[in-house]
Each structure stands twice: as C-alpha cells, then as structure tokens.
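Quick notes on the structure that follows.
The excerpt is restricted to a subset of chains, each kept in its original location.
Just so it is clear, A and B label the chains in written order, and each chain counts residues from 1 on its own.
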Amino acid sequence: MSHNTFGHLFRVTTWGESHGPAIGCVVDGCPPGLALSEADIQPFLDRRKPGTSSFTTQRKEPDAVRILSGVFEGKTTGTPVSLLIENTDQRSRDYGDIAQTYRPGHADLTYDLKYGIRDYRGGGRSSARETAMRVAAGAVARRILGEQVRIRAALIQLGPHKIDRSGWDWSEVNNNPFFSPDASVVPAWEEYLTTIRKNGLSAGAVIEVVAENVPAGLGAPIYGKLDSDLAAAFMSINAVKGVEIGDGFASAALTGVENADPLFMRDGQIAFGANHAGGILGGISTGQPVVARFAVKPTSSMLTPVPSVTSDGVEKEVITKGRHDPCVGIRAVPVGEAMMACVLADHLLRHRGQTGR
Amino acid sequence: MSHNTFGHLFRVTTWGESHGPAIGCVVDGCPPGLALSEADIQPFLDRRKPGTSSFTTQRKEPDAVRILSGVFEGKTTGTPVSLLIENTDQRSRDYGDIAQTYRPGHADLTYDLKYGIRDYRGGGRSSARETAMRVAAGAVARRILGEQVRIRAALIQLGPHKIDRSGWDWSEVNNNPFFSPDASVVPAWEEYLTTIRKNGLSAGAVIEVVAENVPAGLGAPIYGKLDSDLAAAFMSINAVKGVEIGDGFASAALTGVENADPLFMRDGQIAFGANHAGGILGGISTGQPVVARFAVKPTSSMLTPVPSVTSDGVEKEVITKGRHDPCVGIRAVPVGEAMMACVLADHLLRHRGQTGR
C-alpha cells in the first residue's frame, strides 16, 4: 500500500475530495473478459449511499457510477477500469467554523500539520466519501472472485451494545438500517442511536466481515500475508482503530489447546473442528471462512461543543453543524465487504502468478 | 508490503529458514552518513535471543549479526545494508512427526496448500526465527529516527492475566523475563506460565508499543496511512491475530465526546487533553505518542496431543517435541519495537520526500 493506491496485481487508486466536482478510482490489473457494467456496481454503492435512513447523513447523493474505460462491449479488456461519481449535493454554506478550527479527533489538524494546506470543505480528502470508490472497486473485485466466493459483513456492536451472536441470521442484515444480523438487538440500537443523535453526540461500532469459499493458499508470506494485507485494508478505512482476525484479541487469553483448530478427514478432504484462526494460518488462507472484525470510533463531527484551537493558535470550542452520520460505522459495513473483496482478488491473482494454480 | 519486502523508501527484505545455514535481510534506502556498526544492532538482538530464561525456547543461538555491505568506515553509504546471522544450533534430530503431520493452528498446513512443498525443519520459513532480522533492521531504523524518538514496548497481558496499568513503570520492563512494565503482576505470570509449560500447553499475550516524540505529519493517506502500515507490520508478526491503535476496540463503545482528544494551547504549541487516538488522526501522526497493541495467540507447538491429519490424509494426533517457547508473545516485544521503528523510519523519509520537511 502506498499513497493512494493499494493492491499489487489488482490495484486500486482512488482520488477526489468530498466537495470537489467528482470522486473516482482507477482499477488496474483486472483480468480480461469479465462481464462488467454499471449495473454490476451500482447496487453495492446503493447500500453505502447516504440518506437512506434517519441514522445516516441527510446529504443526498445518487452516487451514480460511470465506467469511463477498460470495458468494451460489456467485457473487461485487461486495461484500467476508470470509475467516476459526480458530487451533486455539495451544499453551498458556511464552512467558516471548520475552516479555521480543528475538530478534536479529526484529520483536520493532521492534514494541516502534514501538508500546510487542506481542503476543509466537508473534510476534503479525509472525508469518508472516499469510501464510495472502494465499494465500486470491490464490485469489480467480486467479478474476479466469482460467484462461489461469498463476502458478507454485518454490524455486531453499536456503541456499547453487542449483538447476541446466537441470534445471527445473515438474511436479517438487509432488513434493518444497521446491517445487524441479529433482529433482537435492533430496537435497542434504534433507541440508543436516536438518543445519541438528539443529544448531538456520535457513536462507535464494530463490523464483522466473513468471506466463505475462499480458496486455500491465498497470501504471500512474510510481508504480503493475507491477514497483514487485510489489517492494512481495514485500518485504512476512516475512523477504524482496531482489526482482528478470527478470535483476535480473545485468543491471547486461550491456551494452545483451546485455540487449536483440530484437523480431521471428511470425505477425503481436510476438515476443521473449529475456526479460531479465522481462516488464515501463517498468513495463508486455509479454505475455511476468512473472518475479520474492525472497530470504528465515534466520529468527531458532532453538534456538541468540544474544546479546540484555531489554525491561528487561539483556543475556541468547536461544533460541527453540517450533515453527518451519527455512527459512521453503519455505512462502513459495505466498505468492509469491498476491502475484503479487493484484497482477496489481489491475492488470487498473485497466487496464480507465482504458482500457476 | 509485498512478498518478503516491506517499506517504501526504507525497505526491508528478509530471507532464510529456521534450520537453513543462515538468515538475513537487506535494508535498502538507508540515508547515507549514519554511524552504524554491529555493536549498534547486537543489543537489540540479544533482547530477543532465545534461551535467556526458562520461559523461552532452550535453543541456543548467539544470533551474532554481521554487516556485509552498505557501511564504509563506520558509516552508512546509502547503498543496501546486508545483515546476516548464521544458524548454529540446528539440532540434528527426528522431525518425522512434524514432517508428515500438520500442527493444528500452524502454517505447516497452509504452506503445503499454497506451495505443495515445505521445509518442515523447525517450521522453515514460517518460523518466528525470521523475526530476528526484523529486530536487526529495526536497529538500523532507529538510527534514522535519531535519539529523540523513543520506542519502547511491553507485555501487558499474559494468557488471561492483564497488568495493572496504574503500576506501569517503564524501568521495570527489563527487570523481569516477561518485559512486564508492572512488577506486581510478575509472580502471577511466573506461576501461570510455569503451569502452562509443565502441562505441555502454550499461552497467548498482548504487547503494547509506544513511540514518543514522533514528528507530526508522518503517514501518507489514504492507503499509506501510518496506522494502516503499522497494522500490516504488526499483523505480519508470527501468531498475531489483532492490532489496535490508541483506544482501539474500546473506542467503539465511547461517544464522540468521550473519545475526542480536546485541543488546547500550551506555550504557543497545540496540546492535547487526552490521547484516545493513539497519536494518529486521519492516518497522520499528531505529535502525541503513537500507541499500538497487538495480540499474540498461543503457539500451536505443544507437548499436548491434538487431533490432526498427515499429508497423506490420515487422521493422527500430533505432538510437537522440539524446543519451543511456551509463550511466543514474550519475545515478540522487541519485535514489536522493531516494526514500529521500521514503519516510522519509512514514513519519515516519505514525508520528507513529498514535503521537503
């Protein structure tokens, strides 16, 4: 990963600011001959689109994607696929406060410290709007992985409230505005987030991403391990502060026997007695489901005032008016799926390149 | 990160297997004119060296490092620094069990699945012995960072037992065989790990790494974020299953106000009221201490039998005799420091390249 590009053979470069004329990405290294149209990408963007419930920002963006290159007569040609989304709802308003005063916990400060200049309109490049392009690229990655690889994500914790994992039902995920796989937690989440929103606060979340039917052998040790690349991919998402694979931090408390995933033979195939490893051993996929989680902190854009300073070095409380998600973790669910898809697609090509399989 | 190389301007390539003639690394992109000798590197290797207490493997390796290139008359020349450590204690013994039977939870299986061949002697390339070269490279990285950047790590959890953070004392870290910053927890850890070892089990751990006086502005958003690269770096260490920055997973339960690090002016400088962010915002260092944690699972090499299969597809319980660490997390402490140093050094050069500062 480097600058604004990630991936090695399947490479994604994103560009664009929250309130510029457009955002976009270039997906390079895509195999030729894959069926691809805007209609294959748009549904994934629609899941991440703002303004779909009272629990996400009210900014109205159709997020209509255009394919500008790399596809001919409905098929990828092997050349770069350029994707573009126009920004249509850059509300003309006063950014004065944010322009001069840093939101504590926000990249406002560090972009200035690093570059000595920043596009303060809506967070500029540091805006989560950038993640739309990851979702678009993820849709292309899914074409490479094929239909048998199934990638799904869900919200498993909202603020301090966790789901009941015994009630996990993937079919519930799209039935509520939180992408919860557990229907029973939804009322509590609604109440919690409504309170957060009314009080001008924001909330964190934890997302779990699961990829099933991933071929064994993906991952390039030592420094291109599958879990290492996934960790980088998820940590690069706005507001993410932690990443786990399989049992993650909980595995530190286990003994080796408790943590081992025993091996058996079933119908001539290796089978596993558990999946503490989250489908990855030694940085290489085992063939079991790849399981990852990442934690999203509460956004720093809130209506509640926080002590801060201006770029001129004057202390001043700051409030973020604008339109913001009370919990940016919710819309990170499709982003997590997309990053999983991109990393897996890259490793599929890399593995094929090195081993011919 | 790609294959066996990591870093962009400060690049480290490692090679070697646990029981081959030697292990080594090439450190490329090092600035010229830095004082460097074996004596600058060896102390860091000695901290990671096996056989220093009853709580680490009894393999005896002096781990004496040699500089083979890139240094002239005591100074780096800007050309690649090649470092080499000979393997001296490759005990001649029967690897039969491990050669044919996979350790559940170990890379044994996945190397075979990926490559169709593996060097089973001591884990081959997947052995944690590789991390010695990270430590050596980290010593070079520290030269780039200079004396004012202080990087330290400590074990903060062993098995289920966490330290008491109120008793944190950095000066204690080298006073006990666990790198604990809290002296009060040491007796409990000794007892716990002795029991684990006697029962032929293994234990996990959590390591915390702190870098102080890191210049603000390091990190290259969006896909070269400092935290993203740190996540990849730590996750690439053997047996690591989770990485956190700052408050990490705990931040998901906080509100935006609780999680915000308020800003003040102190002596004409921006000061922070807290460091929930772990010194990184928007993927860029703030100037506050960079704080990261990673979880290490219990090793799969144990004397306790676990159900497994052979490479021929026969079910068979497996025991790992050999010499192994009951808790690989302990020796991961200096490795964590080294990876922090390498990532920071790389970003220091990258930041200087782009901005001239």
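The criterion applied here is as follows: contacts are C-beta pairs under 8 Å (C-beta built on N, C-alpha and C of every residue); 3 or more make two chains touch, one makes a residue touch a chain.
Not measured: the values here are computed from a predicted model.
Every protein chain here is a copy of the same sequence, 2 of them drawn, and the whole complex in this file adds up to 4 copies.
Here is the rule we go by: only the chains that are shown with their structure count from here on.
Averaging C-alpha coordinates per chain places the centre of chain A 26 Å away from that of chain B.
On the side of chain B, the complex with chain A involves touching residues 1-6, 8, 14, 102, 104-107, 109-111, 113-116, 125-126, 130, 157, 159-160, 196, 201-206, 216-225, 227-236, 238, 240-249, 251-265, 268, 270, 273, 276-278, 280-287, 295-302, 304, 306-309, 313-315, 329, 351, 355.
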